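Left out: one protein chain. Kept in place: all the others.
As written, the chains take the letters A and B, and residue 1 is the first residue of each chain.
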Amino acid sequence: MSAPLLDIRNLSIGFPAGKGEVLAVNDVNFSVAPRELVGIVGESGSGKSVTALAIIGLLPPNARVSGEIAFAGRNLVGLPQRQLRGLRGKEMGMIFQEPMTSLNPVFTVGDQIVEAVRAHEHMSLKAARDRATELLDKVGIPSPRRRLDDYPHQMSGGMRQRVMIAIALSSSPKLLIADEPTTALDVTIQAQLLDLLNGLREDFGTAIVLITHNMGVMAEIADRVVVMYCSRVVEEAGIFDLFDRPQHPYTEGLLGSTPDMGETAHRLTTIRGGMPNPADLPPGCLFAPRCDKAIAQCTTAQPPLFELGDGQKAACILAPKLQTEGAT
Amino acid sequence: MIGYTISRLLQAIPILLIVSLIAFGIIHLIPGDAATVIGGPSATPADLARIRENLGLDQPLHIQILTFYANLFQGDLGRSLLLGIPVTEAVLARSPITIGIAIYSLVLTIVFGLATGIIAALNHNRWIDQAATVFALIGVSLPNFWLALVMIVLFSVHLGWLPTGGYVPFTQNPIGWFRTATMPAVALALLQAGLLTRITRSTMLEVLSQDYIRTARAKGISEWRVVGRHALANVMMPVVTVLGLILSVLLSGSIVIETIFGIPGIGALLGNAIASRDYPMIQGGLFFITAALLLLNIVVDVLYTSLDPRIRVTGGK
Partner (left out) sequence: MTSLSDAAAPPRFLRTRALVRRMFANRAFMLGFVLFGFICLATLLAPLITRLDPNALSIRDRFQPPSLQFPLGTDNLGRDMLSRVLYGARLSLWIGLCVIVLNAVFGVLLGALAGYYRRLDNILMRIADALMAFPAVLLAIGIAAALGPSAVTAIIALAVVYIPRTARVVRASILVVRELDYVQAARAAGATDYRILMRHILPNCMAPLIVQLSFVFAYAILSEAVLSFLGLGAPPTVPSWGILISEGRSYLREAAWLTVVPGLAIAITVLGLNLLGDGLRDVLDPRMKVEQG
């Protein structure tokens, strides 16, 4: 395995709330190799989007960040905005959940792509427009030259998301962060966009961090998945391991509540209860109150992330035991 | 685009008709005999009869209305009792002065209101934001004629920097114009600048939280460009829509302000008309200003539609 492109170590992100501080991201570790597609999965509020914003340096100014975000060997935490700006759009790009509102309504899409192209490269307007046309073509927009002069409202959600991808890819970044890129789109378009992302990974050699709450999307394109629950990583595994033998009850629950995973029709299970209030966390394992397998021990201490072999890790005290039992 | 303009003009016609009817009706609001009020206590019966005849008050009401509209369509708003010249002539002759000061004041309003609103929004919840909010609130709470008087006390009486009043045409002496027009323009601008600051600030705060601003930041462009291009282009829209209101407040303020500073514009013309019960002048001036504002509002709306691509392409509402 080559050196990781992105290496996140002990990342914690807090926001002031009342007198104290609420941790949106709590001691998160994971890494992304070049060209790898790593999925981060979790419910809304699990800290996955905050993690994404931290990587690209777009956290709100009141966020307090500790730990390390090493990108191509350089720690981004504490880097001045000026230098982060040099990386944004050049070395890493980002696409967001809401294609309908993510493009500026008063400028043409061509304008907005050209701006991204010229943000980091000195280029004539004409050359930039050619490059924008090329990009639109790459993301699968028909008659791209003509569409350059369209305004966002003249395009469908799927098309706009393609434009967003074109903007993100404008200077062939090493890393693309996609925060729920398909959630707002309907299912057929979802599949097309996932194919597109997957194809672009080959063409541009871009590593992708894909954030979603949809296990089906993960199954389709992720190499590896990081499962987040309540600001912490609870499981990390290769895509096959994760689906074949999830080690954390929360992952199991997520898989159980995803439709069309198997051929046979089975009852969809749901995870009972809701996430605990981040300002009032239970002691011990944060998932214990909702866990069917919880034992007395679970409520005493937060379990660490156990290494389970093959790069699989799970933060459940039952995981190593299950592992050894399974082995015998 | 042209279709939209035409439809807006057509919509304005019934409003203009009612506006003219109200303007016409003002003289009939006078309690008792209008001619006695206009003529004053010293008027002889012959004077009163002449006044009635001049104003058509001796005719039945429906004839008066018909005559009023017949004249209106010829651009005839009646004859000023005080000046003895047609109202239209008097208003048109004075309007360049009022328009000049109005533009000066509008520029001050926009520059100051936009800048303060934007700076406040960019420093949300910091002292500079609070200061701007307080300034804007005080601005919308001060009577502008009082502000004019206080400025005269300060800048003319005590400091002697500017003349207490009077007017020098711009074409004659631009510096003189600035010296005489600045205090009136500032007095007129303050209220609207406060209003515009409030609108700009809240719009800017809303725009800054939009997804497309995050997209722009994700491109790695400078914060200047994010605010100056992406945010400002979107802030301008609601600002354009309040231009009509701003102009309206500006023109109605000009009556008092021009009277105070002795500026011979439409405002002072109306102020004198009120003081001397020159009703044709009051009616005509009221109608003229309102009609002009209606037209200006249509221009602003058309401008707005051509600025916003979302409306522009679909061709209006």
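Note that in this section a residue touches a chain if its C-beta (ideal position, glycine included) is under 8 Å from a C-beta of that chain, and two chains touch if they have at least 3 such contacts.
Because the structure is a prediction, the values reported are computed rather than measured.
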item	value
Omitted chain - touching chains that are shown	B
Omitted-chain contact residue, chosen from B:Val140, B:Leu162 or B:Leu307	B:Val140
Touch with the omitted chain, as defined above, among B:Ala43, B:Ile99, B:Ala233 or B:Ile274	B:Ile274
Per the touch definition above, residue among B:Ile22, B:Leu48, B:Ile65 or B:Leu82 touching the missing chain	B:Ile22
Residue among B:Val37, B:Ala115 or B:Ala131 touching the omitted chain	B:Val37
Residues in chain B touching the chain absent from view	14-15, 18-19, 22-23, 26-31, 37, 125, 129, 133, 137-138, 140-143, 145-147, 149-150, 152-153, 157, 202-203, 205-206, 248-249, 251-253, 255-256, 259-260, 270-271, 274-275, 277, 279, 282-283, 286, 289-290, 293-294
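Simple rule for what comes next: only the chains that are shown with their structure count from here on.
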item	value
Distance from chain B to chain A - Cα centre to Cα centre, in angstrom	54
Residues on chain A engaged by chain B in the complex (per definition of touch)	56, 58, 81, 85-90, 93-94, 96, 98, 101-108, 112, 115-116, 119-120, 151, 153-154, 164, 167-168, 170
Residue ranges of chain B touching chain A (in the complex, touch as defined)	210-212, 214-223, 230, 233-234, 237, 307-310, 313
